[in-house]
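Heads up, one of the protein chains got dropped from this complex, but the rest are sitting where they should.
Here is chain A:
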Amino acid sequence: MSTVTLVSSDQDEITISREAASVSPTLKAMLEGPFVEKIGRIELPTIESRILQKVAEYLEYNLRYADADRDVEEVPEFEIPTEMALELLLAADYLNV
């Protein structure tokens, strides 16, 4: 399974699966198009490392549980630290998730 690297504003690199990244239509378009991002390295200079970490976490979480049947397995709550709430909201809007 191929992975992609997300680069935060402070140059932290976070690697997630291509599949998880594709949960965001914005990231998906970046990866699939013929743009510079097609190599699998996406710079997101507006998102701080802390937030990007959480975003990556969410993308994996969404990929894992989006199609889950709540009767069959237990879906854990996705923890959002309160202080990050607004920043995450903006990031979510930006990434269209």
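Simple rule for what comes next: a contact is a pair of C-beta atoms (placed from the backbone, for glycine too) under 8 Å apart; a residue touches a chain by one contact, two chains touch by 3 or more; residues count from 1.
Quick note on the criterion: contacts and distances are computed from a predicted model.
Remark: of the listed names "Cullin family profile domain-containing protein", "serine C-palmitoyltransferase", "Peptidase C13 family-domain-containing protein" or "Mitotic checkpoint protein BUB3.2", the one matching the undisplayed chain in UniProt is "Cullin family profile domain-containing protein".
Although one chain is not drawn, its touching partners on chain A can still be listed: residues 25-26, 29-30, 33-38, 42-47, 82-87, 90-91, 94, 96.
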